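First the structure, then my questions, so here it is.
In this view, the complex is presented without one of its protein chains, the others remaining in place.
Our next item is chain A:
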Amino acid sequence: MREERSDMSEDDDGGGEEKDSWAPGLGVAGKSRGAPYPLPPPLCDQVLENVIENVLQFLTSRRDRNAVSLVCRSWYRAEAQTRRELFIGNCYAVSPRRAIDRFRCVRSLVLKGKPRFADFGLVPIGWGAHFSPWASAMATGYPWLEKICLKRMSVTDDDLSRLALSFPFFKGLTIICCDGFSTAGLAVFAEKCRHLRLLDLIEDYFEEEEYEVVDWISKFPQTTTSLETLGFDCLPSAVNFEALEALIARSPALRQLRVNHHVTVDQLRRLMVRAPQLTHLGTGSFRSPEEGEGMEHEAHLVSAFAASRSLVSLSGFREVESQFLPAIYPVCSNITFLNFSFAEITAEDLKPVIRHCHNLQNFWVLDTVGDEGLQAVAATCKDLRELRVFPLDATEDSEGFVSDVGLTAISEGCRKLRSILYFCQRMTNKAVLTMSKNCQELVVFRLCIMARHLPDHHTGEPMDEGFGAIVMNCKNLTRLAVSGLLTDKAFGYIGKYGKSIRTLSVAFAGNSDMGLRYVLEGCPKLQKLEIRDSPFGDPALLSGIHHYYNMRFLWMSSCKLSRRGCEDVAQRLPRLVVEVIRDRPEADDEAVEKLYMYRSLVGRRNDAPPFVKIL
């Protein structure tokens, strides 16, 4: 679900779920807030607490709740009693036991595990983030649990089974970028979870062989279901289509359906006919089942879309045949989210579609549409809030289809833009500067110039000025990812102007320790910092000692860190877990290849694999 996706995005951070107070000065006193109190409060306090509790029920934002919990003990207790959704941004920052002891009435849990760079193969397999200890703790601690959302965790089939069996009121499971489970686990889950409303699998990793695949769709209860959301677009194996169709037919509450690439256009039409009330649709492959059978499916597909008056979100299009694109015209003017990021379409394919999409707010697309395609987007989508342009060929020397031209066009047409992710092979400072001036509401700016150390392709200069302009002009910026040729100057700008930045991603940038120092000394709101292949060493690392307790994590790989520097940090900050991840087990080098450090209430974890050394 779109809303849930943005909740899980890295830039929307609570700022401290179990934060209490991390300032080094408060030391033990701050931490003991979690401990049980020896005496119950007197009667008048009890009344006050009840009143507070009634008021706090209406408070849902976790940042507000964290602030409330710091007012006094009474408010702390009241808040703990009334918190229904628990967000844990780092599963190793706190133990399941502590979480359950403090927050007794949780109905919904969000749990995140591995660092984000794990998505790009930088974290070896077996590193950790196992869901099992959480699953078993919650089975006893939160019998009323209704929803779980997991991101970058290792989830086993046993975990899924336990979820289904332990929580009689379980309603919703969202699993994002996780691994370790299979269709066998899904089958048990589908069968045992009688009141399921939501099952959403987003970009998960499956490792099953063909013969191991289980028909899990058939395992849903045969009676009318309460399903509202069913998403399995990342599933590599085909599902039993007849069973799926029958499931849809007996799920009158279904609003969101995302099928995988095995579903062809004729099958899609059949599903749409069963569920004309859908609001979110993942269209699967969007191609015909046989070669040359297109014509007969086109007409029926158009009428299926015409009948789906509630559609606001479209995705899929995995193997799209452009002849079928006109079928979506009837819904274009209503849709707010369009995900074409797996569709290899050209500007010519895109233009007739995007022309109708006046209300589009979120658009994901492949760079195959080129600058010309982006110009068409800029011309129509005046309400655009989020744009993501992904590369078809994610290698450094691939041919780039989008450039500074597309970026400039977007900035001129889409003034309300808040979030952009843009992969390209060419960029100029001028274009970035233009965007910083035109799109002042930017909250997320992630530019990935794919060739490393690439300068401005017009002037040959570093990209310092462009990124500098972004931090200067976009006062609401909380998330920034930089690329291209960058000197310490760029970091100087970030440290000077990036006062709201919470998440920063750096790769192949900077000249010296000063770069990192500018950031650590200048950005007070910094929570998540991930750096790779940049020349920052121990002095730079040490310059952030005053701030690390306020951060969720720091990742540094292929930089210039040494064992000594990291040990120094570990010694000075006892509540910080400092992990050195080695690629080769025999290497006990002085040089640190990968550093991952994070604050934690529970000290070093006991499930670290041999290649992880905790200092």
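Structure notes:
Heads up, the rule we're going with is that a residue touches a chain if its C-beta (ideal position, glycine included) is under 8 Å from a C-beta of that chain, and two chains touch if they have at least 3 such contacts; residues count from 1.
Note that in this section contacts and distances are computed from a predicted model.
Of "Isocitrate dehydrogenase [NAD] subunit, mitochondrial", "Centromere protein T", "Auxin-responsive protein" or "Electron transfer flavoprotein-ubiquinone oxidoreductase", only "Auxin-responsive protein" is the UniProt protein name of the chain excluded from the display.
One of A:F305, A:F363, A:F491 or A:F508 touches the chain omitted from the figure, and that residue is A:F508. Only one of A:S74, A:T156, A:T346 or A:S558 touches the chain withheld from this view, namely A:S558.
Touch with the chain that is not drawn comes from one residue among A:G185, A:P462 or A:G544, which is A:P462.
Of A:L122, A:L163 or A:L417, it is A:L122 that touches the chain left out of the display. When the full complex is taken into account, the listed residue touching the unshown chain is A:E319, out of A:E245, A:E319 or A:E441.
Residues of chain A in contact with the chain left out of this view: 117, 119-125, 177, 203-207, 209, 234, 236, 261, 318-319, 341-342, 344, 390-397, 423, 448, 450, 452-453, 455, 460, 462, 485, 487, 505, 507-508, 511-512, 532-535, 557-560, 583-584, 591, 593.
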